[in-house]
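Omission of a single protein chain aside, the complex is shown with its protein chains in their original locations.
Chains here go by letter, A and B, matching the order in which they are written, and residues are numbered from 1 within each.
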Amino acid sequence: MSALRSRRHREWGLAYLLLAPALLIFAVFTFYPFLRNFKLALYQNPPYPGLPSHYVGLHQVGSVLASTSFHQSLVSTLLYVVMVVPVGLIGGLLLAVAAHKAIRGMAWFRLVFSSTVVTSVAVAAVVFGTLMDPVVGLLPWLGVNPHPAILENPTWALPAVSLIAVWQFLGLSFVIMTAGLQSLPDEVLEAARLDGAGGWTMFWRVTVPLLSPTLFFGLVVGTIYAFQSFGQIDILIGPQNSQFTHTDVLLYSVYQALSIQDNPGVAAVLSIVLFAILLVFTLAQLRFLERRVTYAGD
Amino acid sequence: MARVNFEGVSKAFDGVLAVDDLHLDVHDGELLVLLGPSGCGKTTALRMVAGLEDPTAGTVSIGDVVVNDVEPKDRDVAMVFQSYALYPHMTLRRNIEFPLRQQRVPAPERARRVEEAAGTLGLLDLLDRKPGQLSGGQRQRVALARAIVRDPQVFLMDEPLSNLDATLRIQTRADIVSLQRRLGTTTIYVTHDQVEAMTMGHRIAVMRDGRLQQVAAPQDLYERPANTFVASFLGSPGMNLVPASAERGAIIIEGTRIGLPDGTPTVAGPVTVGVRPEAATLAPEGIPASVLLVEQLGAETHVICVLADGSRVVVRQEHRAVRPDLGESVAIRVDPLQLHLFDTDTGARLELGR
Partner (left out) sequence: MPATDTAVRPPAPAPPAARPPRRRHRRLRLVLRYTLLSIGAVVVLFPLYMAVVNSLLAPSQIAHQPPPFFPLHPQWGSYRKAWTEGDLAVYLRNSAIQTTIIVAGQLVTSVLAAYAFAFLEFPFKRTLFVVFLMTLMIPFEVTIATNLSTVSSLGWFNTFPGLTVPFLATGFGTFLLRQAFLQIPRDLREAAQLDGYGHFRFLWSVAVPLARPALAALGVFSFLSAWNQYLWPLLVTGNDNSVRTVQIGLKQLINTQLDQINVSLAGTVIAVVPLLILLVVFQKQLVRSLTSGAVK
């Protein structure tokens, strides 16, 4: 019996050994930093580098949450998410539906539609930045000439950056929607065809309801994606201008607090807020939408 | 109610012929079974009637109207899929009602027809449930209800019983038969199960590799199969097929001469002889064989024998008959009036002459 026990113990040892590398990384670079935010938030940074930070308790948290720049940041973030996610999902869905037919050349179209997945933020930013440039871009040709220029414009900078994100998100959205469409039971769709469902009825009464798990997944992924937007704003607008142009979304505020203002306490507060919002978003989506989401039978 | 006609219908997928030059008439009001092994083209043929596949050649007609270019929804056919294909996000009521909504049938009429169809299939209590809450047999009936509520010209059924367990299958089989007889709607029924085919169809069309082998009433198919494929496909266990040689007035199996009282083979030489297990008995004298296996099934016994040339013959015995031992040498006697002759190369049936 003790041979059995020692073998089992050896299995335990092996298991922990196998898990150790990942757990170590998670401990040091995921959990510890996350938890330390709560401590950092309570310490205010001194105005001069080199001096230790001092404990201020919740005072810093309070002042950050009350500040107008924070409120603006929240509003910008919210607007941004609302502009990016629904448009991106619907765009991906439409492309996926159009591409969901075995006709000649479809593989090529699918490749094109999914291509933005591999574009990095920097690439998208530079490319669109050129197109939106007031001097060399396309906008003057189209008769669009805002003052100040679109990427320095308090009203239009955020929509412009959203557009870039939508374009980038299209590839991912398309891939997700295509996978969803392919998972739909063919026979149910054929039955609908036989029952007389034409294009529109088919789409709204059959395809979309059956697709609801996929749409839900896309919504979650898209929201997280939108919250992680950073590169376009950094490259095209930069820390100096982001507040003025109302493009200082939450993550960018974190970056500014951390790197530009050298204020880890404030950065920590903002990070916690970011986390909380994402958590609430994801949980809310899980709770309210999953109730209405129907799964295609068992 | 209508006839369905296949005129020279072929269907190719990527160069492979799934259906090869099919000529078939389905009579008005009959239940015609398309029977065959997987891949024989029966489902493809069915789907061409529905309009879910387009023929590569030939025409499909419903009610004497060529429907090759007609949309599925305009063909007035209803289909029951193997997987039932119910809309999982709708209640039963809305599932059954769905085709009527597409046809813009007014609400009171719709409700009446849904209740009628549900009543026929015993679903009235379940109308407000969703498919996910039902058993397989119940979902089957919903699929049937959705088909009958449309009162179409033709019912198409694609192996509707294969997802049910054995007992349920037998019961539902009877339900479908009585339903079809009552409604009198022309029905094309696809299956690979020959028992289903024999018990349900007015006629059976046997298919293999895309080609129609024979179409006839079940008993005719059983008693006069057109080739060795049909002969061995129907009946359980299948017909025994052994090599023999034909001469004037008789055939010779393993050196045993069997006189044919009701005709004479029209060609001499090697033939394939078919004899069903129930037409063979173990007797004191006959074709020499040795017993390979004895399968006791309660009401009957199957004795699997091997002839000298290696062919196997299954002999069916009543349960009271004396069972032989394994390896025992026996003699098989066949009823000369129940022999079938087939061409050795093509497998086609050879008729006897005078």
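The criterion applied here is as follows: contacts are C-beta pairs under 8 Å (C-beta built on N, C-alpha and C of every residue); 3 or more make two chains touch, one makes a residue touch a chain.
Just so we're clear, the structure is a prediction, and the values are computed from it rather than from any experiment.
A.B. asks: Which residue among A:F34, A:Y55 or A:W204 touches the omitted chain?
C.D. replies: A:F34
A.B. asks: Using the touch rule from the top, list residues of chain A that touch the missing partner.
C.D. replies: The list for chain A reads 8, 11-12, 14-16, 18-19, 21-26, 28-34, 36-37, 40, 94-95, 98-99, 101, 103, 109-124, 126-131, 133, 135-138, 140-141, 167, 170-172, 175-176, 178-180, 183, 213-214, 217-218, 221, 224, 227-228, 230-231, 234-235, 251, 254-255, 258-259, 264, 267-268, 271-272, 274-275, 278-279, 282, 295.
We take it that only the chains that are shown with their structure count from here on.
A.B. asks: For chain B, which residues count as touching chain A in their complex?
C.D. replies: Within the complex, chain B touches chain A at residues 50-52, 72-73, 77-79, 81-89, 98-99, 102-103, 131-132, 146, 150.
A.B. asks: Can you tell me which positions in chain A touch chain B when the two form their complex?
C.D. replies: Touch residues, chain A against chain B: 185, 187-188, 190-198, 201, 206, 209-210, 212, 294-298.
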